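I'd like to ask some things about the structure below.
Only one protein chain is missing; all other protein chains are in place.
Chain IDs A and B follow the sequence of writing; residue 1 opens each chain.
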Amino acid sequence: MTTPLALPFPADTTPGGFLLVLAILVPIIGILLIWTLGSRRTELVALTTLAIGAAIALAILTELTGTGSAVIYLVGGWRPPLGLALRADGLSVVLIVLTAIVIGAVGIFAKGQFGYDPDAPEKRAPTVFWTLLLGISGALNLIFLGDDLFNLFVAIELVTFTAVPLVCLDGKAETMRAALRYLLFALLGSVMYLLGVALIYSGYGTLDIALLKSVARVEPLLFIAIALMTVGLLAKTALFPLHIWLPAAHAGAPAAASAVLSALVVKGSFFIILRLWFDILPAEATGLGAQMLAGLGALAILFGSVIAICQARLKLLIAYSTVAQIGYLFLMFPLATGSEATPAFASIAWTGGILQLASHAFAKAAMFLAAGLVYDAFGHDRISGLAGAGRVIPITFIAFGLGGMSLMGLPPSGGFSAKWLMLNASVGEGQWWWAAVILCGGLLAAGYVFRVLVPAMARPLARIKVKGPVSRRRELVALALAIMALLIGFVPLEPAPLLGIGRGAEAGLLVPGGLAP
Amino acid sequence: MTGATFDTATLYGLCGAALVGIGLFGLVLDPKPIRKILAFNLVGAGVFLVFGVIARRGAAAGFGGDPVPQALVITGIVVAFSATALAVTLVQRLSSAATDAGQPGQAASVPPKGETGTPGQGDAAS
Partner (left out) sequence: MSGSLLSGDATNGAGLLLALALLFPLVLAVGLSFPAARARIGTLLAIAPLPALAVALLGNGARFVMPGPFRLTLALDASGAMLMGAAALLWTAAALYAPAYWQGGSMLRRAGLWWLFTLAGSLGVFVADDVVSFYLLFSLVSLAAYGLVVLEGNSSVRRAGAIYVGFAVLGEAFLLIAFVLLANASPGGSLAIADVVQGLPFSPWRDWTLLFLILGFGTKMAQVPLHLWMPLSYRATPIPAVAALSGAAVKAGVIGLARFLPFDSGSVPWGELLTVIGMISAFYGVLVGLTQTNPKAILAYSSISQMGVIAAVLGMGLAAGRASAPAEATFYAVHHLFAKGGLFLAIGVVAATGRWRIWPVFIPAAFVALGIAGLPLTGGALAKLAVKDALGYGLVGTLGKLSAIASTVLMIRFLTVLRGTARTDAGEALAPLTLRLVWWGVAALAVLAPWILLTPATGYPLSDAVSPSTLFDGIWPLAIGGLLAIGGRRLLPNPPRIPPGDILALLRPVGRLAGAASVAIERTEARLREWPIAGAIFLGLVLAFSIAMYLAGSS
């Protein structure tokens, strides 16, 4: 057995490549500024940073669609396998823009909540919150742009280290316990991922995904490595049955944090799994494993939804709904099958899966923010105590309802378009059992959404006790996110060309020896 | 590469595997958070040892070892250290919170079975 020589990376830094570095560095600069300028200016700095981050995300999108090919930056000018590459293709850009929008919205929502308060007992909390928020946005960008498996390891660890403190921001024993469980579980996952990275390096002498694609062989070493990395990431993505840390962690965090955790953080590790299975693993080895991933996804959908229906508290209900909705993402693996003529990313299941990811991100963020507002208004989030709540804070419940509409897959919403595409894919691929799961999931989602909405919209027997006023701005942020979940339902019901940019043959990466002369 | 002979690299590799195994055993089965954290470090040490073996095997062009895995190990150690620090901080704060609540040391060392860690009584999932 000889170590195959990895090819030199087949591309140079592209003109817009510096944007990728900015996407990662700007949040870090923001964090440094927060620490140096003191707590009075924390919010201003953080929000400005988020705005700049959003602008950079849009700039990368413009650059990508303008050139029609991947944006690449080689760190220090070194080509992989020795150097590191940052690489934005259509998929990365979609996720970067998604992250920028959701985190930006959460920032506007959290403004004032984590502001400078000289009388608060915990003076560090505001600084900590904004630091972590910026940290997550930078770390997620690093995941979406990273092209090196070890680089991705560092990025996913950064995400974990920023997400865990967000869970226990209030410093209560319960949330700290949830955070500790989350951390330990995530660490188990990351150390297994690292072992997989070690095996891959020993086999191929490179960790660059684009290069691995051309040298990866069908052999046990690769299988064990990919299995270790995949399962490690599944633990972080909280796919059933490795979801056990999620409900407590996501339900215990402050609303703004829950929104980011549920909408984005779990998607970061999912993104890496996607790249492992579609960008490294040779297509002939995926079949059974893909069915297994989707099988776990199907269990997640059914199991998570049923438990969500049984929950007594709103935030736990939403958290279990996340467990269920994550399941849909894994249906991509067997459904997005590629062929010689059409690669996997040009299939409708691929577009459907990414659409599900995005619509769930918007919908779930909106729902968690709404749950936070419910807590503000009534001082609790027991579903049984929310009869008539919709009459007190209608905008909040409209946001919740629109988000729920997307989860149920009602038209016109992103959830509907995603389900439509995935159903079409499962019929087209002859894998009707996934269609049955998707439909059942929709019915169960209707169950848990209506369970909240129906009493909330009804006339209460006794007048509901209102604890405090609800900020109109925060309500509108939740509503705006829910409307986003609706609007992305209007994408054409066909493979999205954007998701194909910078992937496959036109990037020169699929062809072994595809080095530009 | 001489796969059949039993050289130092193989010995280290086996040690690494053993460390990973012992660490995983502790991480999964030991109920005490602090010992879970220690076990995590054991697994980490095992993985780093495996990286060392890989570096050794990749020795070429006048180097005593492939520099890339060594660089990865250094970064990995930093990450593992940060993780440990974060976890220990959590355990410590949990312990002091439990002490404040009048049950010294309990909450930190033995988390209650079936914890969901959520406030309020209405937790139907627990």
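Simple rule for what comes next: a residue touches a chain if its C-beta (ideal position, glycine included) is under 8 Å from a C-beta of that chain, and two chains touch if they have at least 3 such contacts.
Because the structure is predicted, anything quoted here is derived from the model rather than measured.
The residue from A:V97, A:V128 or A:M292 that touches the chain not shown here is A:M292.
Hidden from this view is one chain, which touches chain A at 185, 188, 192, 218-220, 222-224, 226-228, 230-231, 234-235, 241-242, 244, 281-282, 284-289, 291-292, 303, 306-307, 309-310, 408-412, 419-420, 423-424, 427-428, 435, 439, 442-443, 446, 450, 454, 457-459, 490-494. Considering the complete assembly, chain B touches the hidden chain via residues 24, 27-29, 31, 113-116, 124-126.
Quick note on the criterion: only the chains that are shown with their structure count from here on.
One finds 25 Å separating the Cα centroids of chain A and chain B. The touching residues of chain A, when paired with chain B in their complex, are 1-3, 81-82, 150, 153-154, 157, 160-161, 164-165, 168, 171-181, 183-184, 187-188, 190-191, 194-195, 197-199, 201-202, 205, 247-249, 251-252, 307, 310-313, 315-316, 320, 380-382, 384. Only residues 1, 3, 20, 23, 27-28, 33, 36-37, 40, 43-44, 47, 50-51, 53-54, 57-58, 66, 68-69, 72, 75-76, 79-80, 82-83, 86-87, 90-91, 93-94, 97-98, 101, 107, 111, 115-120, 122-125 of chain B touch chain A when the two sit together in their complex.
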